[in-house]
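Okay, here's the structure, questions in a sec.
Omission of a single protein chain aside, the complex is shown with its protein chains in their original locations.
Naming follows writing order (A, B and C), and every chain is counted from residue 1.
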Amino acid sequence: MKKKQYEELYEPLELELVAMARWAKATGARICVLFEGRDTAGKGGAIRAVGGPLNPRQCRTVALAAPTEAEKTQWYFQRYVRHLPSAGEIVLFDRSWYNRAGVEQVMGFATQPQVDAFLKQAPVFERMLVDDGILLFKYWLTTDQAQQEERLRERLDDPLKRWKLSPIDLAARGKYDDYSHAREEMLKATHTEHAPWTLVDFNDQKLGRLTLLRDLLDRMPDTAVQPEELSFPPLDHPPHAEEYGVLKPIKDYPVE
Amino acid sequence: MKKKQYEELYEPLELELVAMARWAKATGARICVLFEGRDTAGKGGAIRAVGGPLNPRQCRTVALAAPTEAEKTQWYFQRYVRHLPSAGEIVLFDRSWYNRAGVEQVMGFATQPQVDAFLKQAPVFERMLVDDGILLFKYWLTTDQAQQEERLRERLDDPLKRWKLSPIDLAARGKYDDYSHAREEMLKATHTEHAPWTLVDFNDQKLGRLTLLRDLLDRMPDTAVQPEELSFPPLDHPPHAEEYGVLKPIKDYPVE
Amino acid sequence: MKKKQYEELYEPLELELVAMARWAKATGARICVLFEGRDTAGKGGAIRAVGGPLNPRQCRTVALAAPTEAEKTQWYFQRYVRHLPSAGEIVLFDRSWYNRAGVEQVMGFATQPQVDAFLKQAPVFERMLVDDGILLFKYWLTTDQAQQEERLRERLDDPLKRWKLSPIDLAARGKYDDYSHAREEMLKATHTEHAPWTLVDFNDQKLGRLTLLRDLLDRMPDTAVQPEELSFPPLDHPPHAEEYGVLKPIKDYPVE
Partner (left out) sequence: MKKKQYEELYEPLELELVAMARWAKATGARICVLFEGRDTAGKGGAIRAVGGPLNPRQCRTVALAAPTEAEKTQWYFQRYVRHLPSAGEIVLFDRSWYNRAGVEQVMGFATQPQVDAFLKQAPVFERMLVDDGILLFKYWLTTDQAQQEERLRERLDDPLKRWKLSPIDLAARGKYDDYSHAREEMLKATHTEHAPWTLVDFNDQKLGRLTLLRDLLDRMPDTAVQPEELSFPPLDHPPHAEEYGVLKPIKDYPVE
C-alpha cells in the first residue's frame, strides 16, 4: 500500500482512537493491548499507529528490558503486573508475557517445564484481569518468510534500521518453522473465550496496521463521549511577542 | 516550513541520532534531555523528532502525572530521580523538575518559598548529575502569543488535537507575561555553566525541531562507533509462507 | 504464659528459624507468610517472633499503607504482587490481600461485588503462586472478645501502646460478630488444598506465637543445610583500640 493511500485511510481511524481515549478517561476504562509476532512483523509501527495520536500521559508503551537476576527468580508475571493500567490508562505492550512461549521457547532461554507452566498459567492470569474489568486485546502479527528476509536485509543495509537487527534476530532466521510451531502451541493453550487472540496479516505492514486498528476500534464498546465545552474568548490585548532577557534563542537551522 | 522540505532536512539528522544512540549503547553514555516551554510550543513533536527513530528499549520518554499526596510531601526531586538514565540510556523529559518554576509558579500550585527553594536547589542538583557524568541538555521552546493563540484555537477546533487542551491551558492564556517573567527568573537562577539552557524559537515548529536537533547533535562528543559486523548468508531453502492451524488472520481492512 | 517460660521455649525454635533461613538462601526457596486476624490478636508480635532472629536483608515485613487513588483503580492484587519474594527471600505480610474480605468488608470500604470478586480470585491467584513454587502460609490469629476488650483498654491506657489504637479500631469493637461472619465466609471461599488456612488461638499471645512457629517449621521441607566453613585464624597482632581524629564519641548515657 502506498504511503498516501495509507494516510488517507488512517486519518478517520485516528479520530476514532482519540475518541476512544477520551471515553477511557471519562469512564475510567482500562485498556491493555499486547503486540506479539515475528521479528520484523511490524510491532513498532503498529504501536505507533495506535499510540501516536494519543496523550503520552494517558497512553504508555511498555517495552521491558531483559529481566534482572532477581526478577528471573520471581513469579513469572510479577514484572509485567506492575505495568497494568490504572483507571483511564491505555497500555501498549511491545512484546509481553508471551515472550516465554515465543523467543524464550524457540531460542532455548526457557526450559520446557517453564514453557508448559506458562501456557497453563497465562489463560488463568488473563482471566483474572478480564474479570476485573480490564479490556485486554492480544494481537499476533504474521508475515511470510520472504517478507521477513527482505526486511532483515533492509535492516542490515539501511543505517536507520540497523539498530533493529541483533545477532539473535539472525540466529532466529533459520527457525522460522520453530516459531510457527511455538505459535500454534501457544494459540492452542491461550486462545480463550475471555481473552482471544487476533492474528493480523502484516505482509503489507500499512494494510496490517489499518486492519488491526479497525478490529481494535470495532471491539470497543460505544465510546462516544462529548469533549467538555470550553470557552475561548478573544484576548483583550494584542498578542505579545517573546522578549528575551537572560538568554536569546539560538540561531535557526540554516535553510536556504 | 513545508512538510516535504522538513522531511528532506530531517533525514540526515535521523541518521546522526541513530549513530548517537549506537554510541551511547557502546560506551554506556547516559543522556538526559529536558523539554520545557510554553503550552503549544511543540514539546511533543520535538520529543518525537528525537526519539522516533530510536529503539524504545533504549530511549524512554518520561511524562509524569500529577504527584500523589505522599509524593507532594517528599523531597521535590525524589520522583524525578528514579527516572534518570542508566548506562546507555537516553531519557527525554516531557516537562521536568522545572514544572515548579513554570506552571506551578504561575498558576499558584506552589508557594513562593517553594519556588525559591527550587531555584536554589536545581543548579546544585544538576551539578551532581553532570559531575557524575550524565549528559544533561535543557531546552526551552519559545513561541509568540500570536502563534500560541492560533494553536490553541486549532486544538479547540481540530478533534485530533482536542485532548491537548485543558481548562488550565485556557486559564493560562491570559498569563503569557507571567510565564515570560517566570521563565526569566528561572533562567537567571538555573542557566549555569555546567547545565546551560538552550532557547529554541518554535514559532515555526518544524524549523524549531531541526534547530534543536542540530544543536543537540553538535554538542555530543564524537559519537562514531561502527555497527557490529553481521553475516547474512542466504537461506538454504525457499522461504516459507505462514501456515495457520488454530486460527487464521482476520480479514484485511477493505481497500478498493 | 510467663515471659521466662516463653523465652525458654522460644529459643530452640529460633534456632530452627535460622536454619530455615539458611536453607532458603542455599536453595533459593521463596517463603511467603500471611498474618491475618482480629485487631489486637497479636500479628505484630507473631511477625517479630518469626523475623526477629533473621537477616533483615533476607526477611522483609510488608505492611502496606492505604492504597493511593490510582492503586484503588488497579487490579486488586497488583500492589501486593510487587512484594512477592525473589529466590531465597522470606516475606511476612502484616495484613495482606485479605484486607478486602476483612476490615474492608466489615467497615464498608469495599462493596459486596468487590468482596465477592476477591473471594473468587484469591484462590486462583494463590494457586498460581503455589504452582510457581512459592511456599505460601496463611495464618489467622483468633481471640475472644474478652481478651480483645482487655487489650484495647490496655492500648488506651498504656502510652507505649497508644499508637496501636485508632478510631477505626474502636468503631470495630461493636462488630466482633461481623468480623466472625466475614472470616467464616472468607474461609469457606479460600481455605483450599493448595493454600490452606491455619487458625491459631491467640488468647494467650505467647502461647499462640509458639504454636504458630511450631506449625510453620513443621510444614517446611527438610531444611538442613550446613553453614559454610569459615576459618578464623588468630590476629597476628594485639587488637587495636579505636583512635579518634576528627571527632570523638559523645559522652555515654549517665549510669550511676
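Keep this in mind: contacts are C-beta pairs under 8 Å (C-beta built on N, C-alpha and C of every residue); 3 or more make two chains touch, one makes a residue touch a chain.
If you're wondering where the values come from, they're calculated on a predicted model, not measured in any experiment.
Engineer: The complex has one chain that is not drawn here; which of the drawn chains does it touch?
Structural biologist: A, B, C
Engineer: Using the touch definition from the top, which of B:Trp97, B:Phe125 or B:Tyr139 touches the missing chain?
Structural biologist: B:Phe125
Engineer: For chain C, enumerate the residues touching the unshown chain of the complex.
Structural biologist: Answer for chain C: residues 1, 5, 9, 14-15, 18-19, 21-22, 44, 53-58, 61, 63, 65, 94, 142-146, 148-149, 152-153, 156, 159-160, 162-165, 167, 170, 173-174, 176-177, 180, 184, 187-188, 191, 197-201, 207, 210-211, 213-215, 227-228, 230-232, 235, 239-253, 255 touch the chain left out.
Engineer: Just checking the interface: what residues of chain B touch the absent partner chain?
Structural biologist: Chain B touches the chain not shown through residues 28, 30, 70-71, 73-78, 81-82, 84-88, 117, 120-121, 124-125, 127-129, 131-132, 134.
Engineer: Which residue numbers on chain A touch the omitted chain?
Structural biologist: Considering the whole complex, chain A reaches the absent chain at 68-70.
The rule is short, and it goes like this: only the chains that are shown with their structure count from here on.
Engineer: Pick one for the touching-chains graph, please: line, ring, star, complete, other.
Structural biologist: Graph shape, chains as nodes and touching pairs as edges: complete.
Engineer: Specify the chain with the shortest distance from its C-alpha centroid to the centroid of every protein C-alpha atom present.
Structural biologist: Most central by this criterion: A.
Engineer: On a CA-centroid basis, which chain has its centre farthest from chain C's?
Structural biologist: It is B.
Engineer: Approximately how many whole Å separate the CA-defined centres of chain B and chain C?
Structural biologist: For chain B versus chain C, the centre distance works out to 45 Å.
Engineer: Taking each chain's centre as the mean position of its Cα atoms, how many Å separate chain A from chain B?
Structural biologist: 20
Engineer: Roughly how far is chain A from chain C, centre to centre by C-alpha average, rounded to an integer in Å?
Structural biologist: Going by mean C-alpha positions, chain A sits 40 Å from chain C.
Engineer: Would you mind listing the residues of chain B that make contact with two or more other chains?
Structural biologist: Not one residue of chain B touches more than one other chain, so the list is empty.
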